[in-house]
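The following block contains the structure, expressed as structure tokens.
Rest of the complex left out; these chains stay put.
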């Protein structure tokens, strides 16, 4: 089968896209009619996609209002969720109602860092150890080399993990309103170039990545040390609200949580909560985040307490939430609108977005959690999720 | 802030969606013009979304042709990828070229099962143990109860994991061409209803989920025991091809792999490969899969060998790839077209799709892997990824 045609002059035009659809129709007999229905100038997608052919139209529903008591997000928000999973929006919406009545969700960003993780190989472990010390001594010069490639990134730490004759590092940066995977890549490559040029004893070999940043993957190191934002969402919900809004109770919620905590510990899961990935993914697609980051952003730590008065304290900590309000897919047509809907487009907004995501996640946790204990979960799917095969 | 308006009669109409956009504009001052530009009848989205308001338009590029030597997918395919990550499609495309020249990717589905995982709580560990035995003895009746709710699902096993006075189970089903999370939920609820009614000593409490199915999460139990499809993609690539197509070599690829393997073991990652989530997510969004499943579908095992003649044997095993060609979002307008493009829409196609996904993943692994060792990775991003903040 032939290669996919490209327009060498300018490949980001309606015509170039149309030609590709025609080519595919010729090759496969399939007309991409709906894929070809998009409302923006393909030039906008340059830097986001190659072989631009059209769009996936993913249904968006809106949940809310979501009441957030954050440091960056304060007040009520309507949250756009792009999904094809029936009941998902209804479930988050119900959780948002519960939390509104409980006074809202408190959100806090604990840490913020993005990394690229080169590994350096030496003749033996001793040379690797020596190099580690040298890195410490030359941090400022290395940071300066990294800095030459970026305006918004700043090198804040070089973590070190050693084994055998290899020194694994993690170059940690703050990255402003960008997610920062690419700028940290460039900055770290520049830093490594400086290192290689200046480390006198010499390095046998180095690799810009060796499974210690775990980009697009879930890992214990990122759950411990943060990748992107480490955000907490907390709320205290009176028992009466669980009974009125959710047909459950704080006590049975708490019992279920205990059993889930042990289950998660045994099963080796990266998230002892219920389904944070659902809300995160739907917000990511709606707002132009890299949805592949769901792999790592879906990790979470749930911690709950049943108070003496029956109140249920519930918190979810997302240790590696990767979001941007600038760059990447955030400037695409629908994506930008969805960010704007929450007042989250552009510079200076990324922490606000992170807090809204975390608050949304918490609403979804209490909603699904309630449904499970109310044994109505399956019925809810039955009622709303009609496109399902049985 | 007021609640989001719904049309109690029929909420899946252009008018209902328009009214919601108008409402949001009124509340937030943001016009969702592009979100409101979609090409299908909202009635189609019933069962996929609530509060339907419009769509996210995610750019689709096409990579290929991808040459697959599968048991279900055989021949060349053009693969639609919905993404906003610059260079992603170029990278997969380059990998597909390499693998075409190497004779294609061999794919094999090793296992196929979807689960729901109820936990049962008893007075003490002995009662929990007793119940486990009873489950074994009554498997047929339980399966029959589950079967009453589903045409395409079939209960094949009840896994058991015990601790304290709790028996955690995993009800494993085959689910035909559906992903099956919902049908297994319903079937297991029915099975549990039968169990509760028929287990004479009685169950203190049960929860339909307790972190042992780990839906939308990554877990060791699913990496060991499969959730969705367990698929392997394999290929053997001559050294000359690495040199010609990828500016790397099989030997340096292999060395990098060794360092990555150790890095991944230390960092506690769920995937010792490079970035399978990228290709999987882009295919998931394009074809109407539940992208939240990237959380679990992103786990992978890479195993490679450098052969004496310089050939590089490379394989990637995806232990919990969750895909559907029927139900869920697969019938939506653009999503269906993308499935049809690969001949993967509808019943009897799910294994074919799983193989194409796995083959695509392998291409991306060798492409990014080569870029890292060729130290050109960052430059590639520079050239193509222009929408990035620096």
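We just call them A and B in the order they show up, numbering each chain from 1.
Quick note on the criterion: contacts are C-beta pairs under 8 Å (C-beta built on N, C-alpha and C of every residue); 3 or more make two chains touch, one makes a residue touch a chain.
Everything numeric in this text was worked out from a predicted model, so none of it was measured.
Asker: How many copies of this one chain make up the entire complex, given that 2 are placed?
Answerer: Full complex: 4 copies of the single sequence.
The working rule: only the chains that are shown with their structure count from here on.
Asker: Given that subunit A is a copy of subunit B, what angle of rotation, in degrees and a multiple of 5, matches their CA positions?
Answerer: Rotation angle between the two copies comes out at 180 degrees.
Asker: In whole angstrom, what separates the CA-based centres of subunit A and subunit B?
Answerer: 17
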